[in-house]
Each structure stands twice: as C-alpha cells, then as structure tokens.
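Here it is, the structure in full.
Shown here: the complex without one of its protein chains, the others still in place.
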Amino acid sequence: MHTSRTVKRRVKKIGLPAGSLVYTGEKKRDGINMMLVDYDASHSEARILKQPEECLAYKLKPSMTWINVDGVHDPVLLEQLGECFGLHRLVTEDLMSIVQRPKCEDYGDYLFVVLKMLAYDERENKIVPEQVSLIIGQHFLLSFQEDVKGDVFHLVRDHLRRGKGKIRKMDTDYLAYALLDVLVDNYFTTLEKLGDRIDRLEEALMMQPDKALIERLYQLKRELLFFHKAVWPLREVISSLIRRESSLIQASTIPYLRDVYDHVVQAVDSVEIYREMLTTMLDLYLSSVSYRTNEIMKVLTIIATIFMPLTFLAGVYGMNFRYMPELEWEYGYLLIWLVMLGLGIIMLTYFKKKKWM
Amino acid sequence: MHTSRTVKRRVKKIGLPAGSLVYTGEKKRDGINMMLVDYDASHSEARILKQPEECLAYKLKPSMTWINVDGVHDPVLLEQLGECFGLHRLVTEDLMSIVQRPKCEDYGDYLFVVLKMLAYDERENKIVPEQVSLIIGQHFLLSFQEDVKGDVFHLVRDHLRRGKGKIRKMDTDYLAYALLDVLVDNYFTTLEKLGDRIDRLEEALMMQPDKALIERLYQLKRELLFFHKAVWPLREVISSLIRRESSLIQASTIPYLRDVYDHVVQAVDSVEIYREMLTTMLDLYLSSVSYRTNEIMKVLTIIATIFMPLTFLAGVYGMNFRYMPELEWEYGYLLIWLVMLGLGIIMLTYFKKKKWM
Amino acid sequence: MHTSRTVKRRVKKIGLPAGSLVYTGEKKRDGINMMLVDYDASHSEARILKQPEECLAYKLKPSMTWINVDGVHDPVLLEQLGECFGLHRLVTEDLMSIVQRPKCEDYGDYLFVVLKMLAYDERENKIVPEQVSLIIGQHFLLSFQEDVKGDVFHLVRDHLRRGKGKIRKMDTDYLAYALLDVLVDNYFTTLEKLGDRIDRLEEALMMQPDKALIERLYQLKRELLFFHKAVWPLREVISSLIRRESSLIQASTIPYLRDVYDHVVQAVDSVEIYREMLTTMLDLYLSSVSYRTNEIMKVLTIIATIFMPLTFLAGVYGMNFRYMPELEWEYGYLLIWLVMLGLGIIMLTYFKKKKWM
Amino acid sequence: MHTSRTVKRRVKKIGLPAGSLVYTGEKKRDGINMMLVDYDASHSEARILKQPEECLAYKLKPSMTWINVDGVHDPVLLEQLGECFGLHRLVTEDLMSIVQRPKCEDYGDYLFVVLKMLAYDERENKIVPEQVSLIIGQHFLLSFQEDVKGDVFHLVRDHLRRGKGKIRKMDTDYLAYALLDVLVDNYFTTLEKLGDRIDRLEEALMMQPDKALIERLYQLKRELLFFHKAVWPLREVISSLIRRESSLIQASTIPYLRDVYDHVVQAVDSVEIYREMLTTMLDLYLSSVSYRTNEIMKVLTIIATIFMPLTFLAGVYGMNFRYMPELEWEYGYLLIWLVMLGLGIIMLTYFKKKKWM
Partner (left out) sequence: MHTSRTVKRRVKKIGLPAGSLVYTGEKKRDGINMMLVDYDASHSEARILKQPEECLAYKLKPSMTWINVDGVHDPVLLEQLGECFGLHRLVTEDLMSIVQRPKCEDYGDYLFVVLKMLAYDERENKIVPEQVSLIIGQHFLLSFQEDVKGDVFHLVRDHLRRGKGKIRKMDTDYLAYALLDVLVDNYFTTLEKLGDRIDRLEEALMMQPDKALIERLYQLKRELLFFHKAVWPLREVISSLIRRESSLIQASTIPYLRDVYDHVVQAVDSVEIYREMLTTMLDLYLSSVSYRTNEIMKVLTIIATIFMPLTFLAGVYGMNFRYMPELEWEYGYLLIWLVMLGLGIIMLTYFKKKKWM
C-alpha cells in the first residue's frame, strides 16, 4: 500500500539530526549513473561522469550544463555533488529521502523542485511512483531519478543532441520545462491505462454484478486516491514557478510553463472525473444488487404464495379422520383439482396486478 | 467516454518538442474552410479565403477583420496563418490540439481564448464537445472551430451583414463578445435537452423503479459531470476578460461581457441543480426498492406464517399411528377445520395489529 | 420544474443580438401598471402613470421619485421608460428577461439590482418565483415586478403616504432598503411554510414509514435546492451595496442594509438546516425500512424453523411403508406429540437466546 | 424545532417599518430586572435600578458602569435606556428581536455584540437557546439577557464585588471578555451533556441495534446542527474584536480575547467531531442491521434447504399409489431414514464449506 510505504520510509529517519543523508528506499540499487550534457546554441556534448568533481570544469563555462543522476542511494556521491554546486544540506538530504511531497523551494541561487513520476505496472495493476528532483541554477540543471533503469529523459537528450526545437537556444529554465513536460505527459499514459481499466470495469458491472468487480473497483479507487494526492500539489509547484518569484525563470519560458500547468490541471480534472465515476459505479452496483434481491424475493414469494395454500389443501384431504364426507363424493377428486386450479389462477392474477410478474 | 478520449488524445503528442503542430482529433475531416468578414460602421464584406496570405491586405486596413476557420487539422495552413498574425508557436500548437481546457491567455498583442461548444446528440443521447478558439487582436479576430459542418456563427455573420444591432460600430472585442454569447446560448440548448431527459427519468422512477432507469441515470450523471468540467473554467476565463487585464478589451464592452458571465454562472448553477437532483433520485430509487422488498417480504411472511402451522396440523392427522383417538371422533374432522380457521384468524389479527396489512 | 423552466426561457432568446427586448415569461399578462410616488420630508404624492413620459417632470424636481412597474412584458413601454432615465440597453433587456440570477451592477449613474421574490403556493405545494428589479438613481428609484397581481410593496407605499418611520426624510437608497427588506421578509413567510411541511413530514416518518412520504421528501428537497440557489447570490448583492462601492449609497443607510444582510444570511442558514434535516430524514427512513425488513425476516424465520422440522416428522409417520414399528406402539402417537413439543420448545429457547423475540 | 421557531419569530415582525420595537419571544415574562454595578480599582457598588434614568449619574462618572438587564420584552424601558446611552434605533430593535444571528457591529461610540447562550434541558433532552447582547462603550457596558431567571453572570458580579483577579483594574472591554468567557464556558457544559448522550447511544448501538436508538440519534444530530449554526459565527465575531478594528478594545485585552477565541474554536471542533461520530454511528447501525438480516437469512435458508427435500421424500412415500414396490420392502423404512439422514449430512457439510455456519 502506497501510503503505508510512505509512512514507513519516513519512520526510517526518525532520531537522526537534520541534514543526515539517509536513503529511504527499500534496497540498494545496482549503481549510480551520472550523465552530463553540455550545450549551447551551436554545440551539444554528452558524457558519462565517473566522479562528481568532473563537472566543475563545465560549471564555469558559459554554456548550459545538465547533469542527470539515476539512483539516489549513495550519500557520499550526492554529498560531493551537492558541495560542487553549493547546495544546502537539507536539499541533499531531501534528494535521498524519496518520500517527499511535490514542492518547489527557492534557495536564491537555485530552485529545488521535487515531483513524482507515476508509471503504471500492468502486471500488478498498480501505480509505481518514482521521485524526480530538479535543481535549476544559473546555467546548470541537476536532475535526480530514483531508479537506474527506465530513464524517461532520453527524449529530451535526443532533442538536445539533434538540436530539435528551440531547446538549445534557451537557458536551463527551458530545459527544466522540457523535463517537466515529459513527466506530466507520463501522467497521461498512466491515466490512459487507468481509464481503460475503468471502462472495462464499467462494462462488466453493466453485464453482471459480481463480488470480484467490487474488489477491483476498490483497488482502482485507491490507485486514483494515490494519483490525486501525488499530482495535486504539482499545481501549486508550477504555478509558483509561473509567478516568477525567482529570477532564474525567464519571461520567455512562462508561456511554456503555463502550458505544462494546463496539462497538470487537466490531469487532476481527469482523476477527479474518474473518481466520481467510480463512486457512481459503486452506487450503481449497490442499487443493482438490491434490485436483484428484490427480483429473487418476488419469485420466492410467488412460488410460496401459490403452493403453500395448495399443499395445505392436499394435506387436509390426506388426513385419516374416519368421517370426512368429501372423500366419499364421486367427483370429490375432480372438485378439489378445480378448487386448487382456481386458487392458483386467482393468485397469479393478483401478482400480475401488483406488477410482480 | 469523454474523459478517456481526452486522455487518449493527449497521449498522442507525447515525446514531441514544444510547438509541434499535431492534430489530436480522431481522423482527418474533409477540408478546411476559411471565411473572412471585413467590416466597419459603414460597410461589411464577406469572402472565402483560399490562401492564408490573402488576409494580409485586410490586416493592414483600419477596418475590422474577422477570419473564421472551420477545421483545424491542417498544420501547414495554420502555421501560415499564425505567421501572418504573429502568433506564438504554442498558440498555433494549441489551436490544433483539441483537448485544451477552457482558458484565456494574454500574449500582449492579442488574447488567446479557448472554450468548448457542447452540442447534444439526441440519437446517441450524449454530449458532443467541439473546441472553439478565439484570437482577439487589434482590429482583427480569428476564430477556429473543429468541424467544418454545423457552423454556429452564421447568426453573428448575419447580424454583421445586415448591420443589425451595434456590432458594426464596435471593435473586435465586441465581436468576440457576440461569438461568446452564441456559444454560451448553445449551452442552454444542450441543458434544455438534458433537463427534458431528467424530467422523463424522474417521472418513470416515480411510476415504476426499473434497473434500466438506473443505467440511464448513471449515463446522465456522467454527461453532467462532463458538462460541468467543461463549463466551470469558463467562469474564470470571462471573469479575467472583465477585469480588463488587457487593453484590447474596451470599457464599453464590459457590460456585455458581464452579461455573458451571468449566463455562464447560470449554466453552472443549472448543472449543479441537475446533478443534485440525480443524486436525490438515486436515493429515491434505492429507498423505493428497499420499500418494495419490504412489502414483498410481508406478503411472504404472512402466507408462510398462516399456512405452515395449518399444513403441520393437517400433516399430524395424516399420520398412520394405530392409536389416534381424535381420528375416531364423530366430529373430529369438523373440529379440526374450526381449529385451523381459528388459528388463521388469530394470525391475521396479529398482522393487522402490526400494520403489515 | 424550476430549473428546466429557467433553462427553457433562456433558450427563447437564442439568436437575437444583444439588447433585444424580449419578454421571456410564459404568456402575456393582462396589462402594465405604473405607479409613481413623489415624496420628500414634507409631502407625498401618488399617481398612476399612463405614459412613461409623464415621469420626466418629476425626475427634474429635487424631491424623491419612485416608480413601480407591475408587468414587464411590454417592450415599447420599457424602452421609453429606459430612455427617460438613461438606462443602458442591456439593463432594459434584463428587466424583461425574467431568468436573471440575483445580481448588482453599478452603471455609474445608477445601480441595477435584480433579485427574486419567492412566494409559496400552498395548493400546489411549490415555490413560485417572481423577478424583482430595482434601479437606484440619484433621487429616483424604479422597481419592476413580473406580475400585475399581488403587489408586495403596498406596505412601503403606506409608510410613505402616512410618513411612518424615517422613510420620507431619507434618500432613495433608504427606499431601496425598505423594498429589499420587504422582499427578504417574504422569504421567511415562505420558509415558515416549508418548515411546517418538514415538521409534518418528520412526524409522519416517525409514525409509519411510507413510500408516499419519500416522494414528498424528494419534492421538498427540490424546492429547498431551488430556494437556496435563488437566495444564496443575494448575500453577495447586498454585501456589495454595503461595501459602498457606489456613491449612491449613503453612510446612514449602511446599518439598515447590514440589517437586511443579516436576515439574508439567516434565511440561507435556515435553508441549509432544513436541507441537512431532510438528508438525515432520508437516512432515518432507509434505516427504518431495513430494520422493519429485519423484523419481518425474524418472524418468517422463526415460523419456518419451528414448523418445517415438525411438518417433516408428521410427514414421516404419514408414510405408507408396511413395516414401521413405531406406528404399532400403543403410545406412539402420544410420544410423537411430546417429541414435537420438545423440538418446538428447544427452537423457541434458541431464538430467545439469540434475542430474536 | 429550533429553526422553525427562529423563522416564525422573524415572521412576526413582517410589515413594520425599520426601528420598530417588537419583542419576538413567545410570551411576556414576569418583569424586567436591571442591575447596575459601578466599579473601579478601589471600589465596587451594586444596586438594582428602578428607572433607566437612574443610570445617567453613573454614566458621567469616570468609574466603570455595568448594567445588566434581564428580560427584553419591554419596549418603553429599552427605548429609554437606548436614549440614555445614545444607541442607534436599529440596535434597540435588535435587542428585543431575539432571533439575531451572532454578530459584532461597530457603531463608532460603542460595539454591539450579539451571541447565544445554549443551556441544555436534561428533561426534554434539547438545547434551550437564549440571546445575550452586549453594548461595549467608553467606560460602560450594557448586557441584555432574554430571561429573568437563571442569571449566568453572577460569577462575574461576584469577582467584581470581591475584587478577585484583575477585573476591577481594567476597562469595560475586559469586563466584556469576562462575560464572553462565562458564555463560552457554558457551551462546554452543554457539550459535555451532549457528549454523554452520544457515549450512551454508542454503547447501546454496540450492544443491540434498535429502532428507538435511531430516533435518538436523529434528535442528537439535529441538536448538534443547531449548536453548530449558533456557535460557528461566533468565531468571526470574536476574531473581529481581536483585529482591534475598534479603539474600544485595548491591546492588553487582546490575549484574553484570543483565549476565548481558542475556546470557541475548540467548541466548534468538538461539535464537528460529534457530528462525524453520529454519521459514522448511523453507518454502523445500517451495516449492523444488514449483517443481522444476512445472519437470519442464513438460518432460514439452512432450515429450508434441509427440510424441504426431506419433507418431499416423506410426501412421496405417503402417496397412495397401488403399485409402490419400495413400500413392500422389509427394510424400506430403515432405508428411507438412512437416505434422509445422508441427505441432511450432505447439506450441512455444504453449508459448513460455504461458511454459513
């Protein structure tokens, strides 16, 4: 369960002084991958870093420098990198603590942005969150991903290499926009899969209510609740960037950020619509079960109301009293059949009138 | 499903650099229709444009120029048009991406307004959304509709041609108001049809609860949810125009925009009332099914409670024990009938007292 | 249904240019009634106007002029009146369009206030809305009511004639207050009647849940929903008057407006309490039906559980096997009665222990 | 019902000009009690006033003057008092109209504060509201209570007489705080009693769901709804005093008012918790009734499923066909018993497996 996991990871750090570098993830991943891209309008150079110190040379150059770090479980390396770029100790701590809520903090020289990537695991039918942090500085940008595998930024790197779009002509705030855009686009891929599951569930519920469907509905509700809580604060994050409280965000980037903002709002809207639909589907299910119970009760009542009096009558003439005049009548048997038939027809007419049939 | 569709269209654009012109609709429509109207207080001229460049001549003239484009699936044409009027590349991109949320963006030289037209397809009983975008500039206005067929602006064009009202005497911000007004009026046509369906559903539910009604109710709820999400942001859009953050909106137009604003608020109010009514109707249905189940149970219980003891008694005197003195009594049979009748009457009295009958 | 009606009336005006004078009510009423009252501290003169132009003479005088118009279905007359007092064309349009939401607009020379009168039709058990508009100008006030019959302002006219209170000593903003006060008082008369119906419904539900009650509850909910939507925006209307955004409202009138504001808030509060009570009453009804079903099920189960085994036993000894030793016993019949009695007592004890009886 | 009562009292005043002094309570109380306390740091004098004019002498003195009036049903007396202290006519009107919402109005020379005392009638199990008004002026304070009996301010009077605490050393704003504090403390006494009833109800519901409990729950919900509506606006009232919009409130009194504010917020919090608990208890009740119905159904179904087939079998061998070979078998009777026993055991095993037993 997502929430429990967040809470549990947070508990790991209890008792340590502020600024303690502790990785709160579940287990150590294989290694850390540092990829540097140095670019300006005319060139673009990509290389893999072995040591954090290697980036110092690039930092001094007027060209843009983007360092992407895959894996945040190595305190030593992150500390060195943090020192290179003059990061506050709390920022370095937060990079490693993968239970942050999306937020945007202005440290003067740089902006610290935390957000969540939400992939969708189709086998286990659940959302897999991954924390992504961005440090947006003057001519440099650091990005951190939890996991070594599954780099989502390769598209941006590709655009940089091939000089596609205007990305190479702009400052690192535009690069930050490009990365944010990729992450938010990702939400829609996940939303699409959730939407497909909801559609299938809806169809199934219309066909035949079933207990298993309700458990699926419950799980979907939980995933959407989690999605909502992870994306909702992002509105405020991007909106604070747009308000240009920091000089690191240039006026020309604002329209692009506004675009991302629109997408986030749309993602939140979609989640809210999904959630309301699930709530209505639960009501639909409940009323459908009540209706079926009602239908079943009708059948039972009709059967019982018809056959109980008849069985009673048959019972009466099965009694062994010595003096039962009807038994001796020649047409007694025929008569009793007629009486029973008449009774049956009266009952059926009554049920027809009551619209039970 | 609307939401899935929005999400799916959004997914189409993933991985492209910002400003990529991609049509996100379902399939190419037949062609694009560009209609120019040039007017001032004294004249009005309408013509169909073949090439976007033709509008340049009109743009320079002091008279008002309105270009309406039906169909947004041709990137080349939109790009040319965008360049003619100096539009930001993101705006041209948004024109083609028909999954925008209603919004109003101020680009200094022009305002970019996106909103939704919500037609109602009576055969399929669902809302068909169409994106409409307006570019409000100095003496020019561009309007974009998704679909070639079903132009809703013919009324405004008619007023322009015939010089009805004060539309020809005013600037393009008044024209923008006139177009907004047409679109918002459209909401009420759709609301009227939804309202009629709700009325019919209400009547049907009062008559005879039925499972099919609940599915109709569920579909109506979803349509209203969609309507609400599409119209709600329009409040903010028009309200930002009224606040006159842009010099393109003149003081004399404000009362008219305020009028449209009132209509939007009223549309939102109506949707909210409809939604609350549907929720209450679902409760009504549920309580009505419970009540019916209760009624059916009463009948079953009354029948069972009366005939089970009687059948038992008849069964007792159908036993074949050798020594059963009652069987030999002369009036045994009469007596047992009296006992059974008495028992039945006692039961019925009990049920009367309990108000089950 | 109120909402449908509002939507339908709005639809009537689609396609007309702004400022078109169209009456959106259901049918033409009998005639229009114009009543002028001219007053100052020392005198008060009332007369019925035949032509709108007659008011021009009064307008120029320094004394206060109040013109009340009953009936808004005559575009010619309203247009003339509007021109006399220099009203914006949109205002004249809104006067006739009786589907306005309560609002307050400042046109500089005058304030335009729209609100709703909510009478209660006791025969049809529903709220009958009527639109009332006020134009508050320098030394003049125009008031418009939909209906010719049932003038609610006679009390104010009476106070003016008899010089009761301070009304004649004050400007027209105080007169506006007096009219608002009458209208808001009216809400409480309607609320009282709704409250009485809720009380009766509550009592009935406590006595005996019944399906008809639920339909009454549903109708009450809808009326309250409508009431709420009509009164809620009035808070903002009066609050904007109190903030004295217009110089037409004098400081000495503010405490009086504050008083009306308190009443509106109290009316809204009452409606909200009523609505919550109805929601709780629905829950009460549902739980009461469940409880009754439960009770009925207990009776059925007790009867079935006692008599089914007994009937089975009787059936066993009604079998016609040749060799059934028990049948030959001398006390067989007595014995079987004892067994059956014992079984019945055991069952009853079991139900007692389970607290089913 | 509280709300109906409020609405009904409001209706009493309809049609009267502003400033009409009308007592809106249910019936005249016995008499009016005016108690004056004049005090400063060194002395304290208490006397009962016969005439409002008697207070004029005290008003001029620099010492503090507190006049408490029990009973607000005498317009003449209140008018005289209002004139002595220069009260606005609307204030005097509001003093008598005991349906005010809690509010705080600044009339420059004095503050007018209205709030509700909420006693709890343990015999009738409902909240009895009483309106308390305070006029806080320069060196004087007037307090008004609805009822002559049951003065809650005796504690404050006692502190004044005995010079306990710092109350005699401070201005009348501190006295106002002391009175507010007494009233808010009163809320907790009422809350305690409501809390006790909720606790008892909770216990009873856990033991044995019962229909009567639901009616108690419903009544509690209504009382809490009323309490909430009466206390909620008090937050704003006291908060506006704290913001020191009036010079009558001195800086040294602010911490004390902040203290009262905290208590009010806490009272509101408690009411909200109580209300949520009642909502959850209703859900608990409903699910508990469903569960019981389910349990009862299981018993019924088990009994019916076991005995219906058996009774059928017994019925078969009670038939009177001439050629029924089984009846002639020597061990036929034994065999049928074995078959029936086997059938019963199979059924029971099936129910065990389904976890119905």
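Here the chain labels run A, B, C and D in written order, and each chain numbers its own residues starting at 1.
Going forward, a residue touches a chain if its C-beta (ideal position, glycine included) is under 8 Å from a C-beta of that chain, and two chains touch if they have at least 3 such contacts.
Quick caveat, the model's predicted, so the values are computed rather than measured.
Touching the chain that is not shown, out of D:L77, D:A304 or D:L334: D:A304 (per the contact rule at the top). Remark: the omitted chain is touched by one listed residue; of D:E53, D:E236 or D:D269 this is D:D269. Set against the missing chain, the residues A:D40, A:E79, A:E105 or A:E276 yield one that touches it, A:E105. Considering the complete assembly, chain A touches the hidden chain via residues 1, 3-4, 6-8, 10-11, 13-15, 17-20, 88, 90, 94, 99-101, 103, 105, 107, 208-209, 211, 214-215, 218, 221-222, 225-226, 229, 282, 285-286, 289-290, 292-293, 296-297, 299-300, 303-304, 307-308, 310-311, 314-315, 317-320, 324, 326-333, 336. In the full complex, chain D contacts the hidden chain through residues 155, 159, 164-167, 177-178, 181, 185-186, 188-189, 191-192, 195-196, 198-199, 206, 255-256, 258-259, 262-263, 265-266, 269-270, 272-274, 276-277, 280-281, 283-284, 286-288, 290-291, 293-294, 297-298, 300-301, 304-305, 308-309, 311-312, 315-316, 318-324, 355-356.
By our rule, only the chains that are shown with their structure count from here on.
Listing every chain that touches chain A and chain B alike gives an empty result. Of all residue numbers seen at the chain C-chain D contact, under half occur in both copies; the interface is built from largely non-matching residues.
Chain A and chain D, compared by their mean Cα positions, are separated by 41 Å.
Among all residues of chain D, those that touch two or more other chains are 318. In terms of which chains touch, the assembly is arranged as an unbranched chain of neighbours.
By the contact rule set out at the top, the touching chain pairs are A-B, B-C, C-D.
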